[in-house]
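Missing here is one protein chain; the remaining ones are kept as they sit in the complex.
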Amino acid sequence: MASGMSFQEIQKSYFKVFLALMVLTALTVAVTTIHFGDVANIVVGVLIATAKAVLVAYIFMHLKFDNKRLRYFVITPMFFFIVFIFALTVLGL
Amino acid sequence: MEAAVNTVRHEHGEGHTHSESFIRRYIFSTDHKMIAKQFMITAIIFLFIGGAFALFIRWQLAYPGEPIPVIGTMLPSTWVNADGAVTAEWYTQLLTMHGTIMIFAVIIPLLVGTFGNFAIPLMIGADDMAFPVLNMVSFWLFPLASIIMMAGFFVEGGMAAAGWTGYAPLSVIASLGQTLWIVALFLIGFSSILGAVNYITTVLNMRAPGMKMFDLPMTVWSVFITAIIIIIGTPVLAAALSMLFMDNFLQTSFFMPENLTVTGRDMSRTAGGGQPLLWQHLFWFYSHPAVYIMILPGMGVVSDVLATFSRKPLYGYMAMVFAIIAIAFLGILVWGHHMFQSGMNPLLGTTFMVSTMVIAVPSAIKTFNWLGTMWRGQMEFTTPMLNAVAFVSMFVIGGLSGIFMASTPVDVFIHDTYFIVGHIHYVLFGGSLFAVFAGLYYWFPKMSGRMYNERLGKWHFWMTFITFNGTFFPMHILGVGGMMRRIYDPTVYDFLKPFQPMNEFITINAMILGFVQFILVFNFAYSWFYGKKAKRNPWRANSLEWQAPSPPPHGNFDKEVRVYRGPYEFSSPESVQDYLPQNVSPEELAAQWTRHEQRRAQQKSEP
Amino acid sequence: MLDWLPENVSTFGEGVDHLFHVIYYISVAIFILVNVIYVAFIIRYRRKRKGDKAYHYHGYNLLEVSWTALPLALFLFLALYSDRVWQDIRYSEKTPNPDLVVEVMGQQYLWHFRYPGSDGVFGRKHIRFISTTNPFGIDPDDPAGRDDLLTVNSMHIPVNKTVLVRLSSMDVIHSFFLPNMRVKQDAVPGQWIDVWFNSVKTGEYEIACAELCGSGHYLMRAVLDVHSQNEFDQWIDEQHENVRASIAAAGAAPDNATLAAQPDDRQSPTE
Partner (left out) sequence: MSTATTTTSRFNTGIYHGKLGMWVFLASEIMFFAGFFGAFIVLRDLNIEVFTASAHQLDKVVATINTAVLIGSSLTMALSHLALERGNEAKFRLFLTITIVCAFAFLGIKSYEYASKFSQDIYPWTNTFFATYFTMTGFHALHVIGGIIPMVWMLGKSLVKGYPQSMHHRVEALGLYWHFVDLVWIFLFPTLYLIF
């Protein structure tokens, strides 16, 4: 944990993240209500969700401050997930 | 601050008083060694149940429609017909439960549950697992799940009957037994995941001072990597089972296309729109890695046993470790090779064929390194060694038959024939189960504090080895002849009639094979109480478990362990003896030499 | 061991069998190689005298590399070779133009076969119409479907002709297995899967179901009759005649005028 920081500082950064998450949520809802077309909608939805996920994982879940090797616990399953989806959709069932 | 994390540990820590109640000690124990034994005993019971099912299967295949001798008429009428012969319904239930039990209730609990639990903390010099309570929960989920699965015996419609692969829609339109099967597998999967969390944390965090990852014995490495496979694969099975459960129980349609016309079940609520192949993809995404879950720990155990009894360092330790990692990684990318004829896109067939061929390479590396380990060794053929030696040879047969199936055009013909059944048993029995035997004999002195009977052990080995080959080798020939698997009566087909003598031959061998397993049980049960007392390190091995008392007390080690070297320093010129335990410090080693010189000098001066 | 293979009578079966043999010989060679070394080591390096030390040696990297590279080369060769055959038998763009299309529908413990009627076209079908009495889901409103020829557990084909089998299932997964043709393909409910073969020899062969489909799985046997072209024509004419007779008997003979007036999306047999 970012032990150098004071309670107030960290609390403030958490609130900032929360605010960013709310803004992003509002953004996805707003953006996807205007229908851009199937693919664009998916891309936007997934991108924003990923951004939110990164925020939560980095700050709330302390990945940013913790041992870097913890990130493998996220990267490894994501890799196999992507392979799985790739095989089933791009290559065909 | 950190020491306070685990309150459970604290209760243990305070000087081993052993004042726990019977229940805490033998039933809801949190001691990894007791949990290992619980896994072992439960799994061996299931080995006999699953094996008995196999013998019923074999009886029917050799003598279709003939009454089961002796016990036939005593069985309930839902299983056998009036004469006491196996019915077709019961046959499909038997083969399903045989496969499921052997895989989920025998091999995985033995290799992962028993050896993982027993060996990891001892081999890394820890006093217990990282999460002892979790470990206990992980064990108890397994008998609970097994009871749920076996409850299928007593419900309307009998046990699950869609094969251990549970292909939808057959498993969706099935009866209550199938639902129980789904629930049970879900629980077993959860138990596996909890175990894996424990193993990974323990290995990463609790190694003895001085022990680097590359000082780990192969058993620990392989169970560690296996745990990673479990973490990646098992949850996908859990998700798939959840969807299957929804389909089966609530008539959703994840795997159900529109308007299925099934007699005997009202499908009107099923809306359709599902995809049966989706189940197969999800299932094999777990179950192919699962076959490596079932072989990697075996490979680890065999590597340790081979090195110990060859009195040689394991050949190519680094190559062996990276081969395991490669198998695990590639193993998750080849699931489609079970689906070449499933109607999957042929392009995926090509893709999966290539990845499957590539996965044979790390297996080849392992095989050759085992040979290298034996080269210029000083081999001692104790029972564990015999089983390990058999493992290598049998695994090569099983692996090579895998190559046939990996080749898509050849697989067109041999898919779902007895060639596959032959492959299964060469890798699972010839591979995994021989490794289990090797490991059980190898660690028996440590587990029980007594030696098993070597003569009975050798008898068991040789009888098993011979009848195993007699049982399963001819299955390849049946497969080449085109005999389909999972058929109740092969004589329905003209082209299979000539194989009936071979089926009888297999069955006779299988019966003997089954009954010689009692030797193992007798040997263990007898020796556990009456065997010769075992020394601390009867095999003169290097890894840390042999530095603990036999059997190790609660808390494992009676002295501080610190690691100075890798686990395979056999026959090192540095050492006085032909082995050099990991925890012998340089000072102690020097002292050994001094004592040795003194003794030599004494001997010289005496005569 | 490969002498036990059922007789092969299909055109591409030879290529498949050849591949089978290649892998077989390679495997046997590897097996012998490994096991000869193995047994030699077991005999040569058993402990003979107590107290002797073994050779203390940790491994040799060049050897590791070579026994990684050699199998890799071998297995990639096998994969490439197999893929050539695989593409020929399964890739849709390599499928030869069929001379005859037969639709096959699996049902718990039967095989249904469907040939186009005397009009030469299959009637329109849809999964929604499938029922035990209408296994293929033929649209009852399409007159072209009325004379379609249906058989159960009995398939007839002409020799030396490319036959395209269009497979599906109405309940669970089955697998259409022709041992002598080296054909096996799962029949999956909800989708149609094509598989082809070309028999070079007349005779009677067995068709099996190779995917567990319930307790009657073992009973799901059908017979394949490979006729000469003449015999086949004769058989199919006869069958068409029977169908016409039964339609007439039911008093619902479609007149040709309405037939021709149907501009629909019904499938032609060779599309």
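By letter and in written order, the chains are A, B and C; residue numbering begins at 1 in each of them.
One rule holds in what follows: contacts are C-beta pairs under 8 Å (C-beta built on N, C-alpha and C of every residue); 3 or more make two chains touch, one makes a residue touch a chain.
Computed from a predicted structure; not experimentally measured.
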| item | value |
| --- | --- |
| Omitted chain - touching chains that are shown | A, B |
| Contact partner of the left-out chain, one of B:Glu89, B:Asp128 or B:Asp416 | B:Asp128 |
| Which of B:Gly274, B:Pro297, B:Gly481 or B:Gly514 contacts the chain that the document leaves out | B:Gly274 |
| Contact residue for the chain not shown (choose from B:Ala239, B:Val492 or B:Ile508) | B:Ala239 |
| Chain A, residues in touch with the chain not shown (by the definition above) | 1, 7, 10-11, 14-15, 17-18, 21-22, 25, 28-29, 32-33, 41-42, 45-46, 48-49, 52-53, 56-57, 59-62, 66-67, 69-70, 73-74, 76-78, 80-81, 84-85, 88-89, 93 |
| Positions on chain B where the hidden chain makes contact | 1-6, 9-10, 12-16, 126-128, 130-131, 134, 193, 196-198, 200-201, 204-207, 209, 230-240, 242-243, 246, 250-254, 269-271, 273-275, 278, 281-282, 285, 555-560 |
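Definition applied: only the chains that are shown with their structure count from here on.
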| item | value |
| --- | --- |
| CA centroid of chain B to CA centroid of chain C, Å | 34 |
| Chain A and chain B: spacing of chain centres that average the CA atoms, whole Å | 38 |
| Centre distance in Å when chain A and chain C are each reduced to the mean of their C-alpha atoms | 47 |
| Multi-partner residues of chain A (at least 2 other chains) | none |
| Residues of chain C engaged with two or more neighbouring chains | none |
| Residues of chain C that touch chain B when the two form their complex | 1-2, 4-6, 15-16, 19-20, 23-24, 26-27, 30-31, 34-35, 37-38, 41-42, 45-47, 51-60, 63-64, 67-68, 71-72, 75-76, 78-79, 82-83, 85-87, 89-92, 107-108, 127-128, 130-132, 137, 170-173, 175, 177, 179, 182-191, 193, 206, 208-219, 221 |
| List of chain B residues in touch with chain A within their complex | 228, 231-232, 236, 275, 277-278, 281, 285, 332-333, 336, 344-345, 347-348, 351 |
| Interfacial residue positions of chain B with respect to chain C in the complex | 87-89, 91-92, 161-163, 167, 169-170, 173, 257-263, 272, 274-277, 310-313, 315-319, 341-343, 346-347, 349-350, 353-354, 357-358, 360-361, 364-365, 367-369, 371-372, 374-381, 389, 392-393, 396-397, 400-401, 403-404, 406-410, 412-413, 415-417, 476-477, 480-482, 484, 486-490, 492-495, 568-573, 578 |
